[in-house]
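With one protein chain held back, the other chains of the complex are shown just where they sit.
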């Protein structure tokens, strides 16, 4: 028997996952057109390169079309254009990637722990924890916290005082939410994520720094995912806001009072300074930085390793990374970067000299 | 009743926070000149934009002076120059920002948990834990550790063997201090911070790496703040030292044997390689990098996203970030960066040709 909240499997019907499904049955459940030997039994998904006879794979990228000839997969998911690209049993679907996502969920259903509060968890007397919630060992739920139905708090996860956590939200092991934050429904916080730590608010008091109390909150909308070891600071006075559907990769830092617009996706290692406002449906590449107190409009794409130092008001793709090169070439080029303005001045001088010459040539 | 160390409120007098204060009373307590209807009751602070009639706001930046006309705040804190910039009830203070900080502390006092060791915490028999200390559930205090008066160890916080932790220092939930480190008084370690992990010490042994034991410590001075998920490695032989009053934002990495001078502030995502020495009263912008074994003098300002590759001996502001641009423009410019030295050579050739020409022109 698995202890409540201990990370075991729930006693639901997982037959599809355990015994697999015939290709024909998959098409019945998820749609699409099954072609070839539709009786082939499929127990799981796999990549084209590593699939075996009981697995189904899909063509993620036309560049890999060559792998269709060599894959040992038992079946394939293909788009209409690739309908006859392989003789293998196959399902033709209008959007093969989304079809494959659904198929993965069907054959590899997420394991949710048994509901219940593990006896080694700490739940403050005042907290509201529905019976459908799973609280793992050594998790902490502070006084006044309110958990939504079917939440999962992994082992060592921390929900501070007076937080609210939406339905079906998951905090993985050792994720931390400070007091008074509001997390939406179906949010995923990965391990090591920290939501609601104090923003970096300092004031000069003579020649020392004094801490500016950070009394704002973090508000996270529905369907947000927060990667491992990503940090989102609470607001100073007003709140830090992560709108619905935002997807944050690992090791991202979001400063106090930022607002990240709905459905924006941010790759790993990005740093966003305080009070920056990122629009909706933006994509920000890994390792990028955003200055504080600026605004990036909806629909912007920021390339990886790019620093945005002022507001962007027109959708587009923006970049600042420098190209890499062999170190010896870099040494010579980098020295020139240090004196680029001087080089430009020399070009200007040459142009002036030529202009004077031409003028002299014209007026003999 | 709140369990000891469980994150509840202490039974101290919090009337000011609960019922608010008349503006006149605020001025009596904190100084400043109260003007207008000084009987207005204030229960909390807020931003100009979001304040309501029972809140007090302040003008953080002259750029926002326009908001004074539209704010719904019940009262304001203003500097002497803005004494009559609003007809609202107000307090005129010489340093409005610091005044507002004091006011925030008065109206929103930090909640400290009840002293005591929670029964679900682990405290090694040899550890010294004064009665004034709060140790939360699932926290760990190793053998030989010595905690100062009124320390707070949040849930899941870890204090390794033989550490000393100064008075009133706070480790938030899931912060980790390895063995044998010394933390000063009034230090704040946010969640996910890791102090004292092994430095990155490796030696070649044939074609493999062998680990160089890291037997130094981390010494952190008084009044230091360490942001969420920031890491400070222990020294290899000597110690890593963070001097008093240093303020570290989130996701910073400080390598072994670094020394960070007193009252230096470092923004998020900065990486400082081993044995670097940063002076006192420096400010280092977010996302910057500092090479190892270099020295940065007191009073330096490093811009965001800047890489410092050699020692700096003169105070000043230093920058290396590349400007961002639209991606299409960047593609053309980046190609030129790769051949900048060659471009400079072509300019030199043009200059030489002109110089020869001029010489020829002079000597017919």
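Letters A and B mark the chains in the order given here, with residues in each chain numbered from 1 onward.
By definition in this document, contacts are C-beta pairs under 8 Å (C-beta built on N, C-alpha and C of every residue); 3 or more make two chains touch, one makes a residue touch a chain.
Note that the structure is a prediction, hence the values are computed from the model and not measured.
J.: Decide which residue listed in A:160, A:245 or A:274 touches the omitted chain of the complex.
T.: Considering all chains, including the one not shown, the answer is A:245.
J.: Among B:56, B:226 or B:321, which residue is in contact with the omitted chain in the full complex?
T.: From the options B:56, B:226 or B:321, the contact with the absent chain belongs to B:321.
J.: Residues on chain A that touch the omitted chain in the whole complex?
T.: So the residues of chain A touching the unseen chain are 1-3, 6-8, 44-47, 49-50, 97-98, 101, 104-105, 108, 110-111, 118, 120, 136-138, 154-156, 172-174, 188, 190-192, 223, 225, 227-229, 245, 247, 249-251, 263, 265, 267-269, 281, 286-287, 304-305, 321-327, 330, 334-335, 337-341, 343-344, 347, 350-351, 354.
J.: So which bits of chain B touch the chain we can't see?
T.: 120, 122, 124-125, 138, 140, 142-143, 156, 158, 160-161, 174, 176, 178-179, 192, 194, 197-198, 200, 202-203, 205, 207-213, 215, 229, 231, 233, 237-238, 251, 253, 255, 269, 271, 273, 289, 291, 301, 303, 306-309, 316-323, 325, 329, 332-333, 335-337, 340, 343, 346-347, 350, 353
Keep in mind that, in the parts below, only the chains that are shown with their structure count from here on.
J.: Determine the centre-to-centre distance between chain A and chain B, using the mean Cα coordinates as centres, and give it in whole Å.
T.: Taking the average C-alpha coordinate of chain A and of chain B, the gap between them is 25 Å.
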